[in-house]
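All protein chains of the complex are present and in place, except for one that has been dropped.
The letters A and B name the chains in turn, as written, and every chain counts its residues from 1.
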Amino acid sequence: MRFLLFLGQRLALTVPTLLILSVLVFALQHLLPGDPALALAGEDMDPDVVAEIRHRYGFDLPIWHQYWNWLLAALQGDLGMSLRNSMSVVQLLLGKLGITLQLAVASMVLALVIGIPLGVLAAARPGSFASLAASGFALSGISVPHFWLGIMLVLAFSVNLNWFPSSGYTPFAEDPGRWAMGLVLPAFVLGTGIAGVLMRHTRSAMLQALGSDYIRTARAKGLREQRVVLKHALRNALVPVVTLGAIEFGQLLSGAVLTEQIFSIPGFGKLLVDGVLYRDYAVVQGLVLVSALLFIAASLVADILYFVINPRLRS
Amino acid sequence: MSAPLLDVRGLAVGFAGEDGLVPAVQGASFALGAGACLGIVGESGSGKSVAALSVMGLLPPATARITGGSVLLDGRDLLALTPEARRQLRGGEIAMIFQEPMTSLNPAFTIGDQIAEAIRAHAPMSAAAARERAIALLRQVRIASPEKRYDEYPHRLSGGMRQRVMIAIALAGNPRLLIADEPTTALDVTVQAQIVALLRDIQRERGTAILLISHNLGLIAGLADEIAVMYAGRVLEHGPAARILAHPEHPYTIGLLGAVPRAAPGEAPLVGIEGSVPDPRHPPPGCVFQPRCPFAEARCAEAAPPLRALAPGHHAACHLAPLEPVA
Partner (left out) sequence: MRILALLLMLCCGTAAMAQGTLRIGIGDDPDALDPTLNRAASGRQPLTAVCDKLFDVTTELKLEHQLVTAHEIAADGLSVTLKLREGVRFHDGESFDAEAVAFNLNRHLTMQGSLRRTELAALAGTEVVDAHTIRLLLKSPQAYLLLINLAERAGMMVSPKAARDAGERFALHPVCAGAFRFVERVPQGRIVVQRYDGYWNRANIHLDRVEYLPISDSTVRLAGLRSGELQIAERLSPTDLPQLRGDARVTAVATPDLGFHSIRFNMSNGPRQRIFGGDIRIRQAVELAIDRRAMVQALFEDQYTAGNQFVGPESAYYDKAHPVPARNVARARALLREAGQPNLTFTLLVPSERERQEAAQMVQAMLAEAGITMKLETQDNTSLLASSQRGQFDAVFSFWSGRPHPDGNSYSHFACAGPLNDSRYCNPELDALLTRGREATDEAERVRVYQQANALLVRNVPHVVVWHRRTFTGLSKRLAGFIPHPDSTIRLVGLRLN
């Protein structure tokens, strides 16, 4: 019951958060130097065309008026049109949501599969070679720049070995094999960074858990060490790790700008970069709001997970 | 005494420190008969808990080193067993409960789950059967409504109840030896008495031998058949409980008894023992207690007194024992 109240509160806070965010983003975009009408007018820059564009898209209106128009439309489900390719923003976002989700999930799965076991290993055998190797891996995962790693992987695995496509996204319905292969390298780039973070948190949470009294009790029961570590310690260590993981996942949902750029994955990241560079206001506005919504959802899920995993919170 | 169930001989344990090994137990010997209760009493740093953990095999492997002695269970030296063999005895033949019941249970699992896990670790059975047995155990440790309690999480239970759960877990493998390390120290006085009564019943009804460790002489007095007094890693005196309590021979034991608060105030004043436990890396020459001993003589600093029999079953390590009774 208390939890439902908490959930309700969080959901209620979402609306004003999004509203304030929309105002901020709108203002920020319009503070950027440059005249979007010029950018849209084509290379020849016909002055009549420029004036017409300015009027057609409302750039000659005061900012608050432009925002108001946008808000009214948004409340009716219309997020406007992309100035670049005349597609509806809602359509654009929906189309890319799936791709962004797929990349985010793939990266997260990879990160979990690599990061958590390494963290457990490093905590269970401190000072061992495995632990040192895991630390080294974590550090490099966090420090190596994505764009460098991405291009190196492309050169090694696509150009030289031909194992994976070098760029692009193929829908699952069209070719499941190619879809999967196309996600491996970018998911790896994104996943290793997060794996490093997860590994460090898992290790420290595990070390803390392993030092607890209930671990002594578990050993006193005569349980196998493997069970002590994987059932008793890990279960408790997962609590902070899972919440961290949910937050990281939320960040992935905003799109991975560099990785998408390198691998030409048409997700949110690329859309955002192009939108900002070309002053495609409606796209940036809609995208930021959707990303914020997704992030809020992810942190809500984190809270729910925390509640589920941690019996102490249930009254 | 017939062949003891547990026979610890000359146990020596140290911990790896910055400047070498720090000794925690130095040549401690004590024995416990089947179905009997041995109380090991001593202040913090006496090495009593370390000795108990050595019997259990729960010393931290990274830092602890057993440097000598033997721990015989039914004649078998546990220290000579493989870690796997020792693990199988843990929770089965030998069980242990600890001082901090508030943190000794895993908060993520129900208490029933944790008891059933202990049951199934030593006797293969179905989950349903283990549940039945766990509920029975809960009943045995005097927890009301055990069927309901089975599905509760530890944070819903009081300290006393958690300690009872710990005892239930310890009993799950039908141990012949139960080690209780300061089982009541963290509990209220009223709850203490209940736990003591429970332990007594367990000893009587199941015939489980109990190794009770405490700094609380009153607790020991209430349960123990035999008492061993440890100080600075050594056993200074041991013997039948009644005798030790009535006729302590070692000055340290005397001091401990003098320092025990009695029920009737206003009688003999509390007499503390001056000084503090010596640094284990730099023990005093000769008798380890002599710097604090009010009866110390010159020879006490020259040679460490061996454990000598003063009466059948009653040993003390003091040059001056037996003491003349003070009129």
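For the reader, a short list of remarks on this structure follows.
Going forward, contacts are C-beta pairs under 8 Å (C-beta built on N, C-alpha and C of every residue); 3 or more make two chains touch, one makes a residue touch a chain.
What you see is a predicted model; the values in this text were computed from it and never measured.
Shown chains touched by the hidden one, complex as a whole: A.
The hidden chain makes contact, of the residues A:66, A:212, A:264 or A:299, with A:264.
Check A:35, A:60 or A:225 against the missing chain and you find that the one touching it is A:35.
Interface note: of A:167, A:251 or A:299, the residue touching the hidden chain in the full complex is A:167.
Of the listed positions A:25, A:53, A:241 or A:256, the one in contact with the omitted chain in the full complex is A:53.
For chain A, the residues touching the chain absent from view are 32-36, 38-49, 52-53, 56, 82, 84-87, 92, 95-96, 151, 154-155, 158-159, 162-163, 165-169, 175, 177-178, 180-181, 261-264, 266, 270-271, 274, 277-279.
We take it that only the chains that are shown with their structure count from here on.
Averaged Cα coordinates give chain A a centre that lies 55 Å from the centre of chain B.
Residues of chain B touching chain A in their complex: 56, 58, 87-92, 95-96, 98, 100, 103-109, 114, 117-118, 121-122, 153, 155, 166, 169-170, 172-173. Across the complex, chain B is touched by residues 212-214, 216-224, 232, 235-236, 309-312, 314 of chain A.
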